[in-house]
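Of the protein chains in this complex, all but one are displayed in their positions.
Per-chain numbering from 1; labels A and B assigned in written order.
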Amino acid sequence: MADINTINKDFADLFNQGNELLLEGSSDVMNKTRKNAFQDFAKLGVPTRANENYKYTNLIPAFDHPYNVNLRYQQVDVDLNEIFQCDVPELDTNMVLLTNGWYYGNNKELTELPKGVIVCGVQEAAEKYPEIFNAHYGKYAKTDDDGLVALNTALAKDGFFIYVPKGVVIEKPIQVVNLLRSDRDLMATQRNLIVVEENAQAKIIVCDHTLTHHKYLTNSVTEVNVARNAIFDLYTLQNQHLNSVILNSTYIRQESNSNVLSNTISLYGGTIRNNHHVILDEEHCENNTFGMYLMDRDQHVDNFTSIDHAKPNCLSNEHFKGVMDDQASGAFAGRIFVRRDAQQTQAYQSNNNLLLSNDAVINTKPQLVIDADDVKCSHGATVGQMDEDALFYLRARGIDEKEARQMLMFAFAHEIIDKIRVEPLKERIDELVDKRLRGEISKCNTCAIACNH
Amino acid sequence: MAKEEQDKILNEVTESEYKYGFVTDIENDDIGKGLNEDIIRMISAKKKEPKFMLDFRLKAYRHWKTMKMPEWAYLDIPEIDYQDIIYYSTPKQKAKLESMDDVDPEIRATFDKLGIPLDEQKILANVAVDVVMDSSSVKTTFKEALAEKGIIFCSFSEAVQDHPDLIQEYMGTVVPIQDNFFAALNSAVFSDGSFVYIPKGVRCPMELSTYFRINAENTGQFERTLIVCEEESYVSYLEGCTAPMRDENQLHAAIVEIIVKDNAEVKYSTVQNWYPGDKNGKGGIYNFVTKRGICEGVNSKLMWAQVETGSAVTWKYPSTILKGDGSSSEFYSVAVTNNHQQADTGTKMIHIGNNTKSTIISKGISAGKSNNSYRGLVKVSKNCEGARNFSQCDSLLLGDKCGAHTFPYLEIGNQSAKVEHEATTSKIGEDQIFYCNQRGINTEDAIGLIVNGYAKEVINKMPMEFAVEAQKLLQISLEGSVG
């Protein structure tokens, strides 16, 4: 097995040798950021378990593989719009596709979006809307802190860009479908930017999945800025195959009176690492961060979250739940920061896990770092099994044991699904999770949403 | 009461000074500053140790040289110059003491001031005391009474001379020399401490107690406690610590090892009141302690109870390895930090045996500009069936310049485990104070009442005599009049 130095050196070679391709087609701001990011990466490298934040996820096996890297957009020869048609009743979305981290060239035009809303690729946005783009790009995901962010920023070429202007309310969710489709093992770098302006409202659903059974590694970074009084939802559905690696870092900054809900649902993926950072940068923000993971076989999931109460009078709710079966391993780290003088903070965090097999492992670190006194903060974590009393209660009403267990497991997961603010999506996920818990979908080959295909 | 007035009282309450900060004028025999193999040989020679001890020390020292000070704690520690410390200092005394009357009157005066009844009147109090000043054990009371039951309670140095086989068998088995930076340092240079051996089937009839005091200037204190409880035995052990006020920081790096065999039970209580530094953060003890017990036997029990009010910096995680089937451990802690104190403390519960149980109750109280962190690990190993843990870690903030942090780690590798962690952070509610005011209790007393009520769950776990002292200390460290 390669050691970490070899892996880091390979990236250095890639950066140096591919420099011309990296610079080509990207804006000056992207390229300038790229250079600094690479210097940071040279210092940080791919995080190892010696790094306290990556204590429970070993990334060396994930990176130790001869992936192909596309530094240039490769047209996928079939019409993905044809393959991908969302058939969920009533879930009417504005859908765009990305392939291997790039904004798909043949995306249908989104004609129903309100005026001024922009949905396009990052490369295109940097060129066409430099004022918006440059004001936000690289401002929230800092490259000097996490090697994965540094690496992403150094290699970033494309991704999706969504802009919602002041006062605009988008009723229909925007659905971003990230497809991995290649005839060779592939590492994709995807860099996204979402800007929601004052009093605007938007809901975004991001679905990750794989179209072929090659080994994939995706290192994606999403930056989000939510301005005053805006309401923003971000739903992430991770449904890839067992041979894939999802490294997904999200950085959300909130301004005063904004309201953000994110819900990350991990159904399938070989190794999943979600870094979820929120900074409540002005007063009276509300943040809701939820997540659920259902893991079996040799899958690994690690949700690492940080909610930073930088200013007073904000509220945050965080709740992650997981069900672990077979040899699956999971980790959760939640860190709530309450900065000095961020008085009147309310911050709640909880992580609950069900272990279904003796070979499954869960490591959880719910943490509070509190430097203000007039706060209400609590956190809790539990690891356990199904409630035997509840099980008996169901059985005493005539429900057989298997079904009773299924009901309780579903109920356990449902608490997170219930937080989804898009009704048809909620129903769809309920159905999907029910199936997933019954072992009826081993791996959905297509989108989690459009899984009848 | 007006908000400003409440704040004022809160400030008074939280800006108190250390009450145990006197220096005793005793002549000390020290070996000069610095650390190298020659110093270690000198320590070992001065203590007339057998060869296995010197080998142990040198091995530890050589390992220590390869190690770095740990940085993961939520502590801001200035660099420590390990060559600027005196590693061995002992009060000069004539020959060995025969009776209590032979103890240096100055030392006795010191202990009187500390309120430790070293005299024979201790018989009434039923507490046997070993006193460690700077690095050496001064006098162990009640040795004979205990010996009748086969109990050994003596200074570590004496144990090395009189019971080398026991020391050799158990020393370093729970905290190996390479365990961590401070454990390695202690293993290299420790000068004294206490040794307790409870034979099979014996319930120790009295509380055993050790008082530690750092007195001399520029010294570090490195003591070592070893407790071995044979099958079906029981002991309750108490440990108290104080140090004089000095402008420089002083280093304390101790090791406690406890071995609990089948059906045996140990209660280990600590009241830690090392000098915390002054209001501006000057001086104070750096307290880096490795305490660990192993519940080796079936159904064995180990309880830790601690009240931590002192030290400029505390780095301490009393831990239990639950190896025997059905063994259990409890950890009760109150940690108070005030002014510029920093504490990163908690516990580790390592579940290995089947049907093992652990309970963690931690109460942090932060005041002034201090930082108070709970850090704890609950680990259930893969083949451990039926493990149970419940942890509750609460933080109370007095004032808006302090910090309260919670860093639990739960590592669970068996599906039959049931592990729960809860934590809350709160301040004393104005409504609580108002409620007290309305019943005629002034704000200062109200804060005292509330803080003591908050800590009660832990203090109740301590032996009576200690509980009273602990309660007093809580008051003192938050201000003399609180309570």
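Note that a residue touches a chain if its C-beta (ideal position, glycine included) is under 8 Å from a C-beta of that chain, and two chains touch if they have at least 3 such contacts.
Following the convention adopted for this analysis, contacts and distances are computed from a predicted model.
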Name per UniProt, for the chain absent here [options: "[NiFe] hydrogenase diaphorase moiety small subunit", "Imidazole glycerol phosphate synthase subunit HisH", "ABC transporter permease subunit" or "Fe-S cluster assembly ATPase SufC"]: "Fe-S cluster assembly ATPase SufC"
Contacts of the hidden chain among displayed chains: A
Hidden partner chain, touching residue among A:His65, A:Arg395 or A:Arg421: A:Arg395
Absent-chain interface as seen on chain A, which is shown: 387, 389-390, 392-401, 403-404, 407-408, 410-415, 418
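By our rule, only the chains that are shown with their structure count from here on.
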Computed distance of Cα centres, chain B from chain A, in Å: 44
In the complex, chain A residues that touch chain B: 52, 340-341, 343, 353, 355-385
Chain A-facing residues of chain B, complex: 72, 74, 382, 395, 397-427
